[in-house]
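Left out: one protein chain. Kept in place: all the others.
We just call them A and B in the order they show up, numbering each chain from 1.
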Amino acid sequence: MAAAVALRNQGITDILIVEREKQLGGILRQCIHDGFGLKRFGQTLSGPEYSQRFIDEAEQMQIETLTNATVIDLSEEKIVTIATRDGLRQIQARAVILAMGCRERTRGALAIPGTRPSGIYNAGVAQSYINLFNTMVGREVIIMGSGDIGMIMARRMTLEGAKVKAVFEVLPYPSGLPRNIEQCLNDYGIPLYLRHSVVKIHGTERITGVTVVEVDERMQPIAGTEKEFSCDTLVLSVGLIPENELSIAAGVELDNRTKGAYVDEFCQTSVPGIFAAGNVLHVHDLVDFVSLEAEALANGAVRYLKEGTLPACDIELVASAQLGHIIPQHISGTQDFQLSMRVRKPMGRCRVIVKQGDTVLRRVTLPKAIPAEMIQFTVKADAIVSGERIEVSVNEI
Amino acid sequence: MMKKYDVAVIGGGVVGSAVARELSRFQLSICVLERELDVCNGTSGHNTGLLHSGILYKKGLMRTQCSMEGNAEFDQVAKELDVPFRRCGKLIVGFSEEERLRLEALLENGVRNGVEGLRMIDRDTLKAMEPNASGNFALYVPTAGILCPFTYTIALAENAAQNGVQYLFDHEVLDISRNPEGEFILKTSQKPVCARWVINCAGLYAYKISAMLGFAAYIPNRVKGQYEILDKKTGKFLSMPVYPTPNEVGEFDVHVTPTIDGNVLVGPTIENIQQNISYDVTQDMIKILSESGEKMFAYVKRDYFIRNYAGVFPTVTDPATGKDTDFVIEASKEIPHAVNLVGINSPGLTSALPIARRVVKLVLEQESLQENVNFNPVRKGITRFAEQSVQEQNRLIQSDPDYGEIFCRCECVTKAEIKQAVHNILGVRTVSGIKYRTRATMGRCQGGYCETRIAAILQDEADMRKEDILLNKNGAYLFTGKVK
Partner (left out) sequence: MRSERVFTCIICPNGCNITTVLEDGVVVEVKGHTCPRGEEYVRQEVLDPRRTIASTVRIEGAALPLCSVRLDRPIPKKDIFRVMEQIDGITLRAPVKIGQIVIENVCGLDSDVIVTKNMEAVE
C-alpha cells in the first residue's frame, strides 16, 4: 500500500493492489501491540491502526484493490495470474512490485528431533489464532527462539492467562529488540536463557515437554546439561524468510544471504520492471522501514514506467564478513542511495566504512550495533569516484 | 444389540483397505476396525512410497510373487482408483568393483524373478539419465515407480466404503472370543463387534491378533526407519529413486526418492528396535541422513529440509524356525473363518491388492460367496486445482467459486478441496486427515498460512468446537478453547 500511494502521488494512475486476504493490511492486522509508527508518523500505534492509515490513503486516492485474490503465477513477461472467486484473471502489467512479506521458519526446517505431537506453533500462527480467531493454543508455554514475535507472544499469552515458563535462545545474544526483552519478558518475570537449545520434543499426542541443553561457542550441545521442561505448548520464534516463491517463478535472482532478490538502488530485481520492497526483499525489524523502503521504491518504478528503462547498475557492492548482508547489491552511481545492513554479532561502539578502492565514501559511527537492528544510512552520489566495486565494512572502535 | 457383520477386517492400513475393497466384490457386510482416527496411520503411512519391481527377493517367496503381480497391474489400479502414479524407474548405483559384482548378482536375481528391462548402465548413461546422482555405474530398474501411500490407501478405503464397507475408527481390538454359534466376538476400545469372519491386517500389531485368533505367537522384531522430506525446489533435480548398492545382507543404506507430488525423500535409516514402537526422529539419524543422502544426491542440504518422520516395519520372527518370516497369508481348518496376515512389511504397498486377492481365495475355500453385482471398482478423488490447465481451473471456479479461494499457498490448495476433504466418505475429521486428502499444510510453510483456515472450516462445516479439533489422534488437541 505504501508503494501504491507513493506511485499515485507521483502521477501513476493505473495501479492494482492484489491481496489474498479479505482485508488489506497484511500481517499488521494481527499485530495488535503498539510500537509501530514512531519513525513514519511520529507517534506510537498498534499494527491495525498503522495499516489503516495506508488503507485510508489508498481509498481516498481510489487505488483499485482486489482482495480475497491470490496471485498463483507471475511470469518474466510480467503476466500476473490471479485466482479469485469470479475466476482466474490474467493481467499484463508494465511493472510489478513484489510486497509479499515473509514467512516463519518452521520446526521442520530446523529439523528438531523428537516426536510429532500437536501443540507446536510458530509465533505468528499462534498470534493469528489468539488475536484474530479467538482461539487459545495452550496454557503452559515454552518459547524457542528470542525473535520479536516470540517475545511479543510471551506477553500476549501471559495477559490471556497462560503460563509462559521460559524463552530459550541458542545464540549468545537475543535475536529480538532490547525493548521487547524489557517490556515483554522482564515485565512479566519470564526468564530468557541464552546459549540454550531445544534438542528434543516429547509427547505422542499433545506435546508434554521438551529437553533443553546448553551449547558451547560452536553451538554444540554441552554433555550433561540436559534439562527437561514440561509444557503443553511450544512456540517457535526462530527466524523469518522472505516469501519469494512468485519471484522465483518470474525468474528473479535471489541473494542467498537475504533470501530476497538481488536489487539495485531502485529496488529493481534482476528482471527489469519487477521491483521488491519490505520483508520480501530482506527481513526488517520495523514496519516503519518497510513503508519507507516501499515509498522510496516508487521513484524508481515511476522512472521505469516513464522512460521504459532504468540506468545500468554496474557498480557492485560487497559486504565484509562482519555484516550479514547488504541492500542494494549493485548501484548505478548516478544518484544518492540508501544502504541497509545488519551486523552478524553484537558490537559496541563501531564504525561502518563505505569504500571504493582506497577512497572512503562514507563513514558512520554507531554507539552500538546488534543483529536485531538494521543499520541504514545514505551515501551521496558525488562521493562515488569510479565504476569500481564498493566495499562496506564495520569494525569495533 | 451387538452390531453383527459377516467380516471384520482388523486394521485400516493399505492391506486392510485392499482386503476390504476386494471382499466388497461379494455380498457381505464388512467392517474395518481401526485403532486410529483415520486410515494409513501405521506402517502404510510411514514409508518411501515406492512401487517395487520385485527384483530384491528370492524367486518363489510370497513377497516376490505379490510384488511382481502388484507392479504389473498398477497402471490399471491407479486409473481405476484415481491415484497419481509414475512408472519412473529406479537406479541402484555403485562405486567399487565389489559393488558391481553385487549389482550383477541382483540383476541376475531380478531376471530369474521375471523383472523386465533390467540393465547395467555405465557412468555416462547414468549421468545422462540422472545428472545430479552420484555413482560410477548403476543397475537400471525401469518397472519401479512412485506413488503417494496416503492417497492410495485412502482411495482403496473410499472405494471400499462406496461399495458398502463400514469403517469403525477409534476401535482397537482388545480381545477375541467366540460365541456358542462359533462367531467371533471382538472386544474393542469402543463397543464390542460380532463377526462371522475375521481378517487380521493389523500390521504392527498383527502378532497380537494372531495369538488372539489362535495362530502362532509370532515374535515382533521391528525395524525403524527415519526420513527427511526436502522442499519441492529439489524435486526437479531428481526424476527417479537413486539407491546405493545393498550391503552383504541385502540392506539398503540411505537413498533418495522423488515423491509423486514433487518433493524428495531422504532415507530411511535402519534401526532394529525389537518390541518397541517409537516414531521419534533423533539427532544422530538426522546427521546420517544429511551425510549419506548428500552422497547420493547433491541437493540433500539442510536449507531444503521441510519435515522429518519415522516409520516402523512389522517384521516378525517365526517361533518355529527362529527366523524372520516371509509375508504370512494363512488360514487353518482348526481356526475356521479367520485369515491371518503377519510380517507384511516391504513391499507391502506394492503387494496390497495381490495379498487381498489371496485372502479372498482363502475365504472362498471355506465358504461360497455371492457376487456383489453393484460393485463399482472406480473411485474418483478430489480434483486438484493445482494440477489443472488454466482453462480447466477457470471451469472449476465457475462451477464452484470455492475453487477460486487459495487456502494453502505453498501447495496451491483451494477452499473447495478442503471442504470436499472435510466431507470425506469415511467421516474422518482430523487436521491430518485433511492434509493427506488435499496436501494442505504439506508445503514449506508447514501450515503457517492455511492451518487457521482449516480450523475455521472444521468449525463451520463440521460444526466442531475448537477444543474438539484434533491433529491426528485422541489427545492430540490443537486448542484449549476460546481466548475470551
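One rule holds in what follows: a contact is a pair of C-beta atoms (placed from the backbone, for glycine too) under 8 Å apart; a residue touches a chain by one contact, two chains touch by 3 or more.
Just so we're clear, the structure is a prediction, and the values are computed from it rather than from any experiment.
Chemist: Taking the entire complex into account, which one of A:T65, A:T84, A:N131 or A:S340 touches the absent chain?
Modeler: Only one listed residue reaches the unshown chain, and that is A:N131.
Chemist: Please identify which residue in A:A2, A:L110, A:L177 or A:V212 touches the non-displayed chain.
Modeler: A:L177
Chemist: Which one touches the absent chain: B:I199, B:V242, B:A440 or B:V483?
Modeler: B:V483
Chemist: Could you list which residues of subunit B touch the chain missing from the display?
Modeler: Against the left-out chain, subunit B lists 483-484.
Chemist: Kindly note down the residues of subunit A that lie in touch with the hidden chain.
Modeler: Residues 22-23, 29, 32-35, 38, 45-49, 52, 131-134, 159-160, 177-179, 181-183, 187, 285-286, 367, 373 of subunit A touch the chain absent from view.
Criterion: only the chains that are shown with their structure count from here on.
Chemist: Which residues of subunit A touch subunit B once you look at their complex with the stated criterion?
Modeler: Residues 20, 68, 70, 72, 81, 83-88, 90, 103-104, 106-109, 111, 113-119, 122, 124-125, 128-130, 132-139, 160, 199-201, 204-206, 232, 245 of subunit A touch subunit B in their complex.
Chemist: Show me the residue ranges of subunit B that touch subunit A in the complex, using the header's touch definition.
Modeler: On the subunit B side, the touching residues are 228-229, 278-283, 286, 302, 305-309, 385, 390, 393-394, 397-398, 401-402, 404-406, 409-410, 412, 414, 444-449, 451-452, 455-456, 466, 470-484.
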